[in-house]
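Note that one protein chain of the assembly has been removed; the remaining protein chains are unaltered in position.
This part shows subunit A:
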Amino acid sequence: MQPGSRSKVKSSVQRTLRNKLIETYPGLEPHIDEIIPKKAHLEAMKLPDRATLYTIDTNTLFFQPFDGPPIPHLRLLHAFPDALPKVRIDRGAIRFVLSGAALMAPGLTSAGGWLPEEEKALEKGQVVAICAEGKEEICLVGQLKMSTEEMKEKGKGVAIDEGHYLGDGLWKLNLD
């Protein structure tokens, strides 16, 4: 992925985006002034598939698919790891995720994986951060293709595809 041209975001749009971020991720609210300082200007950069990446200076903050919620960049999640609900994949699934394959439910339902209990179940469409067995840092972020309860029930199928993973084009994008 090559850095494209960036354009300044209007301050009204910046406000809307900021509110949308907080609304989608209440866990980001305490940090929002650190992520988007009041005086900073967001810039927008076009990504493939009509997605948009939002940046401040050389920091990649979050991206937004044209029909979906804003999704935090992994570096932002590493800075604020508790901002999103989490699930965990087993060690065996890591290398598949890092090569861009869809994350399959068994990687989460196996012994090394972890899903929240029923009361805290996550719904289809929610954006979640994916940790990995034996690792501290988040390796994938994306929208759930099925609810966590459904995964437990079926134990198969695609859990997340088209996520943003460590080492993908978005990760390697260098704005320096």
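Points to keep in mind about this one:
The rule is short, and it goes like this: contacts are C-beta pairs under 8 Å (C-beta built on N, C-alpha and C of every residue); 3 or more make two chains touch, one makes a residue touch a chain; residues count from 1.
Going forward, contacts and distances are computed from a predicted model.
Only one chain is not pictured, and the protein name UniProt records for it, out of "serine C-palmitoyltransferase", "Translation machinery-associated protein 22", "39S ribosomal protein L13" or "Ubiquitin-related modifier 1", is "Translation machinery-associated protein 22".
Within the whole complex, the absent chain has one touching residue among A:L21, A:L84 or A:C139, and that is A:C139. Contact with the chain that does not appear here is found for just one residue of A:H31, A:K86 or A:K152, A:H31.
Among A:I94, A:L108, A:A129 or A:L170, only A:I94 touches the chain left out of the display.
Although one chain is not displayed, its contacts with subunit A can still be listed: residues 26, 29-31, 34, 78-81, 90-92, 94-95, 98, 112, 133-137, 139, 166-167, 171-172.
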